[in-house]
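The complex appears here without one of its protein chains, the remainder shown in place.
By written order: A, B and C. Residues from 1 in each chain.
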């Protein structure tokens, strides 16, 4: 089982997150590629840090929107999204090659992820860019959604992801952040949910039902001040359940 | 002998140059990588066009300055230049791989080129980024300048370039554009100079001396309305002198 | 009756449109403010040209999206839209003051306009930014849509606009560009429609009905190669109908 988090989200003079502390507790990282966050020097330094701490590096392409941090959908065409994602992946790969590392996965960031969830052609565009990046790089899709199938149709390898810190709805979607209880703040509770998400046990949902996921990677929020504690607690719980925590 | 020109310099809605007409008369192209010009979709389309017309594709990294078209020196550090160049090269390579093409060369654009001419550490930074791009990609340096030696010290393969449409000074530098006679507008004259630049015959300089170059690639200006005529005339003159025109 | 067109859409090295020829046939201009097109030097030059040719200058704020030319909706919040629009208006006003000119109107560009048509809070945000720009600057709204009323509720002065070169639907909306017949290419036909749009005569719509508009300004597309002919023909037709063509 893999635990991933977003990183490399600083930009020039502006620092964000504590990547070094976080890297000690996760197995793979989604690295900002310079469109919504990050810049060439930050990418270089983040990859050096990930190598040093033994963390696998995935690409986290986003919308070209720094002031919005990639959190606003830009109604781009599928052709634009494909080219934007391939561009970002390629840029990251150049830095990985210098460190004799391979790209571990591709996962859409923020609003690009939401856009792909809502539009099959956008999901397909990102999956194809991932596939065209070569090396059989897997595409990360939200477990329990049609993203999994839409992406798989392109022939790309798909990895299913779940969010232990987020509440779900019975239809498998993440509970909107505007709902009370949409975020799980207790590390012990998040760790219990993590185990269920991996073993396929049903999870109670915010709308009073249950949902069953079968995740291959778990995402934690690196910009949460508690991220380090949550990652450590989750890792312990998974180990205790006999699940090895390592990059897929 | 290779004839190169800048291309892929459109940006979103804004078109620049007539790449398709130009590609018929040159053997390699310096493709804008999205920092000073170009964008992911433009890169994709330019590479498809280059493949169709049998033109080799090099990277043309520049300063991150679209409004200035990369023609203003930004006093960046060598570390910033290295990372910016590697980022741009990597982005381009991703699109080339999709077309089963290899990166043909790397050549700095505009003010980044001038900055490298004036600063050895900047030249070294660009040469190292080129070397780290892999595949033994050559770095294009201005023939007759110290760029050639500075770049070679990094171990990168160096290709010497000359400009048949530009007048030179006796010290091997290009005549400043502010001087009368700095540009050669007559295609026949440019073609004659092209042959001398390749065969190593002395060229008269604007300051009354001579200079001898030994170029492996000749650059023509794609944004010149006469570019197509110049390229064709030059190509004929080189062929007549027994020099085969093809990508190095 | 005012005839307006977009202008100042060049960006750095990239030229777009023929503003000088266009300005001879229109009475007011919607000037790009540097977010979707234009840049400070272009704004300065466009305003000097407008003053010279006696054309009134309005602001044409857009999304911060040059590569998309402001033609892709960015799902920004109303607070972001308000601040982005006020920023762009203020920048333009500084150049107008240097030429002793006043801001003539504010009109949202491209996708920002579509976003305002679909979302009352976005329309309100742009109207408030316009009102806060001072000098009783009017806000341009699409005649026959709820934009007119939504904007008016803020207290801003509203000017109704119609598009003689575009077909309409019976509900008052512009016919989607994907429909056959959505654009009127014949200058005589566009001119006839212009007169009806001003006098309030019913117009046949693409879906077989009619619509009655009461426009105070007519917009023509400056990037149409026929724009100069269309503007001249329209101007003549309005004059012939006894309607004076001048900035409102």
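In this section, contacts are C-beta pairs under 8 Å (C-beta built on N, C-alpha and C of every residue); 3 or more make two chains touch, one makes a residue touch a chain.
This is a predicted model, so every value here is computed, not measured.
Enquirer: Return the single residue from C:89, C:123, C:211 or C:231 that touches the missing chain.
Expert: Of the listed residues, the one touching the omitted chain is C:89.
Enquirer: Please give every residue of chain B in contact with the chain that is not shown.
Expert: 64-65, 67-68, 72-76, 80, 111
Enquirer: List every residue of chain C that touches the chain not included in the displayed model.
Expert: Looking at chain C, the ones touching the missing chain are residues 34, 39-41, 43-44, 79-80, 83-84, 86-95, 97-98, 132-134.
Enquirer: Touching the missing chain, which residues of chain A?
Expert: Where chain A meets the chain not shown: residues 10-16, 37, 39, 66-69, 71.
To be clear about the criterion, only the chains that are shown with their structure count from here on.
Enquirer: So the centre of each chain is just the mean of its C-alpha atoms; given that, what is the distance between chain A and chain C in Å?
Expert: Using C-alpha averages as centres, the distance is 42 Å.
Enquirer: Mark out which residues of chain A touch at least two other chains, giving numbers and ranges.
Expert: Residue numbers touching two or more other chains: 80.
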